[in-house]
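Written below as structure tokens is the structure these notes are about.
With one protein chain withheld, the remaining protein chains of the complex are depicted in position.
Chains here go by letter, A and B, matching the order in which they are written, and residues are numbered from 1 within each.
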Amino acid sequence: MTGGHPGLRAARGALGSAIFWVGLLFAASLFLLPTLRPLFEWAFPGVEPAVYNRTTFLALWLSHAGLVLVSSLVSALVGIGFALFVTRGAGREFRAAVDSVAGIGQTFPPTTVLAVAVPIVGFGVTPTLIALMLYGLLPIVENAIAGFESVSASVLEAGAGMGLSPLQLFWRVELPLAAPLILTGIRTSVIVNIGTATIGSTVGAVTLGTPIISGLVGEKMPYVIQGTIVVGLFAILTDLVFDRLDQALRSRRNG
Amino acid sequence: MTEAVAANPARGNRVLLVLAGLGWLGMIGAGFVSLAPNRLMSGRPLSLWMVTDWPTLAGITVLGAALLAAAFRPQGKALHRATALIAALLLLLIFFAAGRAAEALSAAAGPVARISLGTAFWLTISCTSLAIVDSFQRLKAGPVLRIGTALAVCASVAVMAAGGVFDALSIMVEYRSHQTSFAHELARHGVLVLGSVGAGLAIGVPLGIKLTSSLRLRGPVFGTLNLLQTVPSVALFGLLIAPLSLLAAAVPALKAFGVEGIGATPALIALTCYALLPIVRYTYSAFSGVDPVVIEAGLGVGFTRGQILWRVSLPLATPVLLAGLRIVLIQSIGLAVVAALIGAGGLGTFVFQGIGQDAVDLVLLGTLPTIFLALATDFTLKSVTSILQQRMAP
Partner (left out) sequence: MIEIERVVKSYGDRKVVDQVSLTVESGAFCVLLGTSGCGKSTLLKMVNRLIPATEGTIRVGGEDIRGIPAEQLRRRIGYAIQSIGLFPHWNIEDNIATVPRLLKWPEARIRDRVTELLDLFHLDPELYRRKRPSQLSGGQQQRIGVARALAAEPELLLMDEPFGALDPITRDVLQTELARIHKATGTTILFVTHDIDEALRLADRIAIMDSGRLVQHTTPIDLLEHPANDFVRDFIGRSEISLKLLSVRTVAERLRPAERGDGEPIAATAPLREALALMIARGTGRLPVSDAAGHPVGAVLLEDLIQ
């Protein structure tokens, strides 16, 4: 066997993987940015303190990730639920209408959804969550509908004819076959939400956008750069993880 | 736009039932407009019947009841046309009622009072619009009818606005106090969108076409563009500010050309970067989707490669290209709002100012035109695409 010890081979495989490197950089940015203080002091003289220290980047990231996670979970459940309703039985009549609403909704810029939520529920986490949930719903609904419709009718007929109960048919056949498209929808939703959440700082939510906005408002460029680095790496890392998940799903499907 | 679903048509229209039902519930249970004593305090919601005169109220009730009744009748083309007409009339009447209500309230409450549109208004506007869309889908209405109706409705609202019907509403008050800067920011927004999409097309279309023939480049190009799109917009804007401001500091002459750290330049560059991925992807998809058999036939006839591109591939690729154009324009309209955060101007200025001042109407002054622009672009391009497709496959 080439490569020697299996642990070493695995390590080499990991080293080659983009996820590993980006993940490493991201973790470094979360914890080690303050060590770059001399660099920022040199590049931007006069900015005190040179590294954003109102809150740790770790805390910012946890809050940001928490917002995205909660809203994505809710959107996923509701979105898949809507798609389920609309792809069978009585709900089919609503399919065209749901399509229209989703299409129209996606033309709304995400920032406007956020902006409109504020007068209704106030500042802070609440409007951000609402905006994230509403906006995140749309790609999930569209993709889940496409996913369920991609399951061939003859597969479902064969399954029912063989004696799979409706629940078994859904869980063992329809959902696994629809999964890749559903995952694509969730992926789009999560990535857009990471972006929208950064803007949530303008309405008082604590996110990785906070140093960026604070830097823009107070003309402190280093903060903008620091926030950008962390949130950029976070977004890229998330996308890579989803990519890996997508590959794993597809290879399980096709062997 | 998807095909209409004919569920059991004899049994009625469940979608219309839901929409009409929601509209009724909203009108009864929520505020149509809200009245605030001044700009700083929050408003008191007022129901439709409290603020509307009898004729208008009767009109809305009758039309609303007609829609609800139509949901129970056996469906047919005539009923769908009637439903669309009733819904359109109801839509315009609700707009009218809102304007008149504001007028009446403002006369009574004085110039400092603020009258804004309430939940019931937004809900019924959305429901009636969706009812029109639903009827058109069931009618399988062609683009001409859809465009005609949209233009008629928009024109009617515009006429009402020009006639001063909405002048008492707080959003119009806000508009009047920001009239010049609104025009300025609207223009800025347009420049940001059209400039970035234009630049994106100039770079992206040739790149997309090149990718159809170059397998090697595909991976790296799509990889880089994907990476760019993943990064949140504020971050990308912010990331461009630093180098650009350093550049401007080092070479002051550039400032004369408008290259600064803050401002339109980083926004334009960032917006162009965001525009590139959809443009390249859709161009690639459009041209690689052209049936190779057709291209071979063209070669056989004696066309040069250039002629094939122009006369064969381009017409066939047009629907997909238009879809990509639609998506990139809508994306840019939305992203340009964020550009206000880095001082680039645009409609986002009002949004963020409004958030800062806790002034709803200022926020709406930025949000509503943005949404309208996005919807109008979406609708126009979808109509153009469907007209073209009708021509190509009669």
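Following the convention adopted for this analysis, a contact is a pair of C-beta atoms (placed from the backbone, for glycine too) under 8 Å apart; a residue touches a chain by one contact, two chains touch by 3 or more.
Quick caveat: nothing in here was measured; it's all calculated off a predicted structure.
Trainee: Which of the visible chains would the unseen chain be in contact with across the whole complex?
Mentor: A
Trainee: I'm checking contacts with the chain that's been left out. Which of A:Pro49, A:Gly105 or A:Pro176 qualifies?
Mentor: A:Pro176
Trainee: Tell me, which residues in chain A touch the chain that this view leaves out?
Mentor: 152, 154-165, 168, 173, 176-177, 252-255
By our rule, only the chains that are shown with their structure count from here on.
Trainee: Quick one: in the complex, what on chain A touches chain B?
Mentor: So the residues of chain A in touch with chain B come to 90, 92-97, 99-101, 103-104, 106-112, 115-116, 118-119, 191, 194-196, 198-199, 202-203, 209, 212-213, 215-216, 221, 224-225, 227-228, 231-232, 235-236, 238-239.
Trainee: With touch defined as at the start, can you tell me which chain B residues reach chain A in the complex?
Mentor: 1-5, 7, 13-15, 18, 130, 133-134, 137, 226-227, 230-236, 238-239, 241-242, 245, 261-262, 330, 333-335, 337-338, 341-342, 348, 351-352, 354-355, 360, 363-364, 366-367, 370-371, 374-375, 377-378
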